[in-house]
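What you see is the complex with one protein chain gone and the rest in place.
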Amino acid sequence: MAQQEPQQTERSLTMSRAMVEAIAHEMREDDDVFYMGEDVADYGGIFDSTEGLLEEFGYDRIMDVPISETAYLGAAVGAAQAGMRPIAELMFVDFFGVAMDQIYNQMAKNTYMSGASVSVPMVLTTAVGGTYNDAAQHSQTLYGTFAHLPGMKVVVPSTAYDAKGLMHNAIRDDDPVVYMFHKRLMGIGWMPAPEGPKTGVPEDEYTIPFGSADVKREGSDVTVVTLGLHVHRALEAAESLTADGIDAEVIDLRTLVPLDTETVRESVSKTGRLVVVDEDYQSYGVTGEIVASVAEDGLGDLEAVERVALPDVPIPYARPMEDEVIPGVEDIETAVRNANE
Amino acid sequence: MVSGNELQEMYETMVTARHYEERLQEEYLVGKQPAFDISAGPIPGELHLAAGHEASGAGVCQHLRDDDTVTAPHRPHHIAIAKGVDLKRMTAEIFGRESGPSKGKGGHMHLFDPDVNFACSGIIAEGCPPAVGAGLAAKKQNTDSVAVAFLGEGAIDQGAFLESLNLAAVQNLPVVFVVEDNDWAISMPKDRITDVENGARRADGFDMPGTRVDADDAVAVYEAAREAIGRARDRNGPSLLEVQVHRRMGHFMGDPEAYRPAEDQEAAEQRDSIERLESELRAHGVDDETIEELRDRARERVEEAIEWATEQPEPEPDDAYEDVFVNPPSGVTDSEPSLAETGGDD
Partner (left out) sequence: MTATDDRVAVETGDVWPADTDEDEGVVVNWFLSEGSRVEAGDDLCEFQVEKVSVDVPAPESGTLDEIALEEDDEFERGDVLAWIDPS
């Protein structure tokens, strides 16, 4: 897939600011776009997802709602079907349990169940991810859960540049899009981001097509496929592996639905070795899906396969245990070395 | 006061809905007798018929326009008919034909007609939040359209309903919630699911008007709905109505209703809202001939719809891969997955 190179720009933005810039642009262009969620107006989003929008757009378009996800996510579905283009925020993806019926039985299925006579042009934004000791109910990514259920496009940005282009696309898309932003990448002062997600971001609008994975680092020995926070962990691992003479290619999936298997397969046909890194649970998830999709059509290319994901335990609270289960840079390095043997 | 003309319109709507359910019952049971096999016969799947609910659909929808939104539950036909959903196409959908509004992907619990803003869903109280959303859209778009969410009394303990009452109230949205109380949540009588006999009292907790229409009476429903829908249209906020109806054909086709005392069924049938409205028509001076004309027209419309629907072709198997998205990403839909190529036996 064609990859737009970041244009030369002097200005760098955090991921949250890049997201907000795209949302503000779309809201200026189209009166039907509005944002609805818990603590999105005066607070500006717990993870800065709406920071500064209230001042420009007011309470009618940056709507705080009661802690009532079933009602307001379902209301977003109804408003979308009635011609609006709502963006509705689920504060933590972990809260999906209280509202999943509206998400997967209405938002995701109404287009199909209506024979496409109805469309649901809405964006469900949600914060994902751990690494800050918030334990089992506030640290999950649940990428696989959403990508598994048909009818939702699923977007996971890893940089400010990608976040803006993907957000423009998400708001303009006539289908429901789940936009999963990793808390650790947002560039929030109290949750410092790693090196990498803050990038140059053009002030003009631009879109990044869904289904276009991005080769974040070219390499010839091993293909590392990942997304979200772990793009940056994989890049760090790849740099350190050069000392071992291993040249790893790092692919950022950017969207899970649609999934760009072509870019992955091309890379594996070159390297012959596949390592999939995911912050979601290992079983029945992204890692298995990527490996299977490569094996189906390119089994002959595969010399080695490794998976690095969250083992099948809920995410623990205390630091040593959380560090143990969430894949770290060293875990990725080990997996790449194993694949390269 | 309701006009004679409106009484006749409601009567025709109700007679159409009743005849429709009677005819679907016959069609549904083809191939299912003497032994009931849910997979046999011309109508696929489950079938929840609404005979006995007619007063609710007709009395409420009499006040609605095409641009008003209605969400209905799993027992939707009488509401769809009253809202003006195309009867032929809706029937084709129920028979699983490609000319249905959902091209056979939805069926009788998932009828959509964007021309008259009607949708229904198979999950209890699930239509309440989208109705709130339609009300929110009306407010934002500054129109005077309203949204009505229908649900059964078995749904009044669902979070989706209670959360929707709250969101509609706090946002002051033009939404009316209509609880159709047919006394039975599948096999559970109302007094075993709630201690609150009058379900409209749920409104008190949200500082919203709540009204119960206690009799199977289309005119009383009409009057109560006029106030609630008028209030919504005038941007004075949401309301809750509970409407007494009755269930004549079981929870779904094939329901033996062994749990239901025979006298309960008989008593319910005695409260026939169609007979009641017929008396009302006569009291308004409508003669037998006119009533018979209305009945004939309703029957004819139903027969035409069923005839047309059953002439429609079934969808092609490959159509299953379409319509996951309106804007399908290449390679995700509209192409047959590789499994089907190796798994088929043809």
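The first chain written gets the first letter, and so on, giving A and B; residue counts start at 1 in each chain.
Definition applied: a residue touches a chain if its C-beta (ideal position, glycine included) is under 8 Å from a C-beta of that chain, and two chains touch if they have at least 3 such contacts.
All values derive from a computational prediction rather than experimental measurement.
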Displayed partners of the chain not shown (whole complex): A
Of A:K198, A:K216, A:R254 or A:R307, the one touching the omitted chain in the full complex: A:K198
Which residue of A:S12, A:N133, A:S240 or A:T334 touches the chain not shown here: A:S12
Option touching the unshown chain, where A:G151, A:G165 or A:G187 are the choices: A:G187
Positions on chain A where the hidden chain makes contact: 10-14, 48, 187-190, 192, 198
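Keep this in mind: only the chains that are shown with their structure count from here on.
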Distance between the centres, which are taken as Cα means, of chain B and chain A, whole angstrom: 39
Residues of chain B touching chain A in the complex: 69, 71, 100-106, 110, 112-114, 117, 119, 121, 123, 126, 128-138, 140-141, 147, 159-160, 163-164, 166-167, 170, 322-327, 329-332, 338
Chain A to chain B touching residues, read off their complex: 32, 34, 60, 65-66, 68, 70-84, 86, 98, 101-102, 105-106, 110-119, 150-151, 153, 173-175, 210-211, 257-259, 261, 296
